[in-house]
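Before I ask anything, here is the structure I am working with.
Only a single protein chain was left out; the remaining protein chains are all shown in position.
Which chain is which? They are A, B and C, in the order written, and residues in each are numbered from 1.
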C-alpha cells in the first residue's frame, strides 16, 4: 500500500484525509438549473461542482450539451458558490478553452483509450480526472494514466464508474474491488461515481457509503434540482434532499475509516449530532 | 425497502441489527487445522464456522474434500466452540446426513440453478444459504430462491460472491450494488463473501467494510491457520491475525450504518477503544 | 489438431465425416406436437430427435416439463421415425429411467458443474452431450468433461450454446472460436446450438452455417410445428419450413468444409441440384 499522491484542485486536495465530494448535474442545461444545483450541493457540503457541457451521447439525435456556453455557465456558478468545477473534455479543439476555465478536466469512460487526447492532456498542468473505460481492466486503466504521467502531467485522479457486465438490473457493475486494487498498485487518488455505475437513484447512497468504506478518496454524484425534467440521465440523479441525506449518512462511514467529510457549507453538521441521529 | 426477514441459525439471527460474520477455512482438511481455525475465529468474534467437506472442484484431479468425515469434524469443532456450522451440500444423496448435522446448508454458486437440489431443500426446515451463480442476474437469483420459498422453506439467506466479468485482476467482480438492489426488491437477508469474490487476501478487508456499508446483513470470510498450506484457495484466505484486524476495522463501519458486530468472543473490544485506535 | 473421437448414438456417428443434425422442440408438450415435429425434422434430414421432458426453468412458476411421461412420448416418436433421441437429465433420481430410454443424455448449461451428476453419468455407458455453462471458460468445460472421462464414460460430446456477455440484442453470445479452440485441444466432437445461443429465429440459420464452416461436428436446432404456441422458447424455434430451408442451405456449406449432411429423409436432395439452386 503506497501513500496516496496528493492532487490539488483549487483549494481542494484529493488523496488526503478528506473524502472529497464532487456533485452536480449530468449536463449543464440552463443558468437556473445550475444555480439551484450549485447552491444545494454547496449547502450540503460538496467540495466541487460538476456539469457536462460537451456531452458524449450514444446517439447523435439526442441532446449534445450546451458546449462552450455550458462551460461559461458552469464557471460562473462555480465562482458564485466558491466551488472548483469539473467538466468533460472530448477533444483537442475544446481543450484550449476548457483548460482555462475548468479546474479539473474529466476524460470520459468512452475516451479512456483516446490516446491522442491523453497525449495532449499530458502536456498541460490542469489536473485530469480519468474515468475507467467500461470494458477496461485495471491494468489498462493504469496504462492510460501512464500516457498522462509519462507526458509530464502528474495531477491525475482516477475515477471508477462501473464496468459493463451481463447484469441487467443496474446500468453498469460498480467494481469497488478495483479501488482497493488500485490502492495497492499505485499512488493515484481514486474517486467513485455511484450514479453512472448503478443508473438507479435508490442505489446511489448505499454505493457511496460502500465506496467510502472501500477506501475511495472521493465521490462523484449526480444531483439535479428536478431529476424528472433532466435532459440526460434523470433516473440516476439525486434530488437536493436526497443528496443532503447521502451526505448525512456518509459522515459517520467516512469517520469509521479514518476520513472526514470536511463540510464547507452552512449546514455542516458536527459529528456528535450525526452519531446521535443514527 | 422492505423490512428484512429474520432467519435464525442456532442462536444467531440473520437480518437483525447484528452484522453476522461467518468465518473458517475453504475446506475441512484435518482436526488440527479446524481446531486452530475455529478457536481463532471464535476469539475474534465470528458467529458461525464455515468449512467445506464436499467440494465442487473444477477438475476431478484436485482435492475433492473429506466428505462425510469432514462434516463430522466440522460439527465437532462447532460444538466445541459454540459456533453453528455452515457447509455446502452438493446433491440429494448427501442431504439426509448433512441436514442433521449442519446448521446452515450452503448451495454453491455452481449449483444455484440445480433446480432438483433446490426442490429437495425446499422440503426441509434447515436454513439455506443460496450463493449467487457466477453469471446469474439478480432476478435469476431471486427466482432460484423462489424454488426454496415456494416449496415451503422460508429460511433462505442470499449470498453475493462475485460475478464473472472480463476483469483479470480479481477472481470475480464483487457486485455490491446487488446487495442494495436485493434489499429494495425482497425481504431476504443478504450475506457477502469477499474472499471468493476477489481471490486476493489484501482485498478481503476493504471489501468486507464496503459490504457492511452497502447494507449487507452478514459476511462470509475464509480464514485458515496456515494459508500457504491450504489445499484449496489459499491466496484468498486470511490468517487468524488478518481476520482479527478485519473484525477490528469492521466494528466502527458497522456502527456507522446502524449495525453492531456483537462480539461473542473473549477478545471483544469495547467500541470507544476501537474508535480511539483509528 | 487431433483426430476427432467417434461417438456413436444409435446408428449415428458424431465426429465422422457427416455433419450430424439434432432437431426437435425445446419441450415435449404433447403426442401431437411431437409427431408433427418428428415427422418434419426427419423429412428434412435430421439425424436425431431432441425434446425436453424435465425442464430446468428459471422460475418455479413456469412450465416444468411433462417429466417421465414426456420421456415416454419422446421415445415413442423416436421409434416411429427411426430417430435416436436426445433429452436432458437433471438429477440422479431421473437417471435410471432416462438411461434406459434416451439415446443421448444431455447435461444442461446450468448443470455443467453439477459434479455429483457428472460423476453418476461417468459410471454409465450412455453417451452424454455436455453443454457449456453460460459463464464457463473452455478450460472449465473440458475439466467438466474430465469428470465423465475419468470416471469411465468415454462417449462424450460437447455442445457450445452461447455464453453470457453484456450484449443485449441476442440471448447469449455464440462463441464459435471455442469450437475451433476445442478442436485444437482435445479429441471430443463438438456440436453447436444456434437456437439457445441467439434466441432469435432469424439468426439460427446464419449461425448454423457459420458453425458448420467453423468445423463443428454437429448442430442442435429447435423446431416446433407451431412456434407461436410453444410453451417454452418459441421465439427461437424454427418452423418445419424454416428448418427445411436451413438444411438446404447447410448442405453446400458442409460440403465446402469437407463434410456431408447425409440426408436420411424422403426429401433428400442430391448435391448437384442444390448447387444449381444456389
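Basically, a residue touches a chain if its C-beta (ideal position, glycine included) is under 8 Å from a C-beta of that chain, and two chains touch if they have at least 3 such contacts.
As the structure is a computational prediction, the values presented were derived from the model and not from experiment.
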**Q.** Option touching the unshown chain, where A:111, A:170 or A:205 are the choices
**A.** A:111
Q) Which listed residue, C:178, C:191 or C:221, touches the chain dropped from view? A) C:178
Q: Check each of A:35, A:72, A:146 or A:202 against the chain that is not shown and name the one that touches it.
A: A:146
(Q) Can you tell me which of B:164, B:183, B:224 or B:249 touches the chain that was removed from the display? (A) B:164
**Q.** Residues of chain B in contact with the chain not shown
**A.** 135, 164-166, 168
Q) Of the residues in chain C, which ones touch the absent chain? A) 135, 137-139, 163, 165-170, 173-181, 183-184, 197-198, 200, 202-203, 206-207, 209-215, 249, 252-253, 255-258, 278
Q | Residues of chain A in contact with the chain not shown | A | 56-61, 90-94, 110-111, 113-117, 133-135, 140, 143-144, 146-147, 150-151, 164
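The rule is short, and it goes like this: only the chains that are shown with their structure count from here on.
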Q | Length of the line joining the C-alpha centres of chain A and chain B, rounded to whole Å | A | 34
Q. Taking each chain's centre as its mean C-alpha position, how far apart are chain A and chain C in Å?
A. 49
**Q.** Gap in Å, rounded to a whole number, between the CA centres of chain C and chain B
**A.** 37
Q) What residues in chain A touch two or more of the other chains? A) 165-166, 168
